[in-house]
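Working notes for the structure below.
A protein chain is absent from this complex, but the other protein chains hold their places.
Here is chain A:
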Amino acid sequence: MNTAVGVVLPELRILVTPTFVISTAVATRDFQDVHHDRDQAVRRGSRDIFLNILTTNGLVQRYVTDWAGAGAMVRNVAVRLGTPCYAYDTLVLTGQVTEASSEGCTVAVVGRAGGGDHVTGQVQVGRIQ
């Protein structure tokens, strides 16, 4: 695994179906109606149901460990949330190594959805075994 600064991670595209939004909301035990009830989400001014934060965190982590492998230890995930990621959006995750040492590396991650940047953040992974 090449963790040199500047290495670009392979892009991950996720088709955010209603099933994906709802199953991840339930799997993260987040029962806010805007994540599973389209009528309520629209009443609250949203276009559709949208991903919850715990899922965004999980996807950012998954994106980096998919690349770094089973031996990577995730130490820190810091995300800034932008536009919502709605059902029927395609979430496109991209990343690049920004820091590297013998201890591990830091990956900058951007997740773009239909309306713009859904998430920008950094993941620190520890020594890759």
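Here is the rule we go by: contacts are C-beta pairs under 8 Å (C-beta built on N, C-alpha and C of every residue); 3 or more make two chains touch, one makes a residue touch a chain; residues count from 1.
The rule is simple: contacts and distances are computed from a predicted model.
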Protein name as given in UniProt for the chain not displayed, "FAD-dependent oxidoreductase", "Dihydroorotate dehydrogenase", "OB-fold protein" or "Sulfate ABC transporter substrate-binding protein": "OB-fold protein"
Selected from A:Gln40, A:Gln61 or A:Thr94 as touching the chain missing from the view: A:Gln61
Touching residues on chain A - with respect to the absent chain: 14, 20, 23-24, 26-31, 42, 45-47, 53-55, 57-62, 65-66, 70-71, 73-81, 115
